[in-house]
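Missing here is one protein chain; the remaining ones are kept as they sit in the complex.
Let's look at subunit A:
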Amino acid sequence: MPSAPSKLYSDDVSLLVVTLDTNPFFWSTFSVPFSDFLSQVLAFLNSILLLSQLNQLVVIATGCNSCGYVYDSASSKNHVSPTASMPALYSNLLHNLEQFVARDQKLSKPDHDTRGIVPASLLSGSLSMSLCYIQRAFRSGSMHPQPRILCLQGSADGPEQYVAIMNAIFSAQRSTVPIDSCYIGSNNSAFLQQASYITGGIYYKPPQLDGLFQYLSTVFATDLHSRAFLRLPKSVGVDFRASCFCHKQTIDMGYVCSVCLSIFCERHDKCSTCGSVFGQAQKDVTSANSKKRKA
């Protein structure tokens, strides 16, 4: 960690944590090969480091069985390139990424029963790791760089990660870390839409992947201070509907247990999450009336 220039940190020095979706199940079915995607992303990452010599960059790979750090510009061993032909960023990142993908693939062997279904990437894990890393930057002193997270995500949301992703979003919101998301999959990602909306980041779905580098550099390269002066893409509405606990269906109206706030799509006698027995079914009407009086 360079401690001497830390006093020079101003409002436009960024710490960018990028989560990179490496889910092989997604990339094998996607129209653009991973290598094309990666070459555009690498150029973007390099441009982040070029924008200011104090900028910091961390890349976390989001696999489908594990997550791992693949690049950290603050670590000293990433400043020297093992081969003279490539810059340090590319060679180290590619080397680590290769190792990560191989390890991730090994982990997937035990559970082969999920053929057919495309497993979701472990976005909750990489978000949690990014936030831990950012907390470390906060701890480093009062003049820390401005942190932000960029999710480069392609695979669909994993409903089983809902609670964990929400926890990460709220924690990011508390420490005012914006989560930007660039989603390249076919449908919109409700998780990332909510993440960016709640934390004040940008959600963007590039319409054409050939020009990915241009989208990345115009939308996501600017630091937080300069964003105020730019016309960045507006949100096209956020899907805030909940999914019920009983059938995992997305609903816009439902019943909520007053004790644990579990969501159900139909009336039950007993809450399956916390075990409370719902006393008076007709109480619903009277309580609504009394609330109306109060209002």
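Worth pointing out:
The definition used in the following text is that contacts are C-beta pairs under 8 Å (C-beta built on N, C-alpha and C of every residue); 3 or more make two chains touch, one makes a residue touch a chain; residues count from 1.
Criterion: contacts and distances are computed from a predicted model.
From the set "ubiquitinyl hydrolase 1", "Gaa1-domain-containing protein", "Exoribonuclease phosphorolytic domain-containing protein" or "General transcription factor IIH subunit", the protein name that UniProt assigns to the chain left out of the figure is "General transcription factor IIH subunit".
Considering A:26, A:90, A:133 or A:204, the position touching the chain not shown turns out to be A:133 (whole complex). Considering the full assembly, A:198 is the residue among A:118, A:198, A:221 or A:246 that touches the omitted chain. When the whole complex is considered, the residue among A:72, A:157, A:180 or A:223 that touches the unshown chain is A:72. Contact with the chain not shown here comes from a single listed residue; of A:29, A:249 or A:276, that residue is A:276. Across A:169, A:184, A:202 or A:216, the single residue that touches the chain missing here is A:169. Think of the hidden chain as still there; on subunit A it touches residues 64-69, 72, 75, 107-108, 110-111, 119, 122, 124-126, 128-129, 131-133, 135-136, 139, 160-164, 166-171, 174-175, 194, 197-198, 234-242, 251-261, 263-264, 267-268, 271, 273-281, 283-284, 287-288, 290-295.
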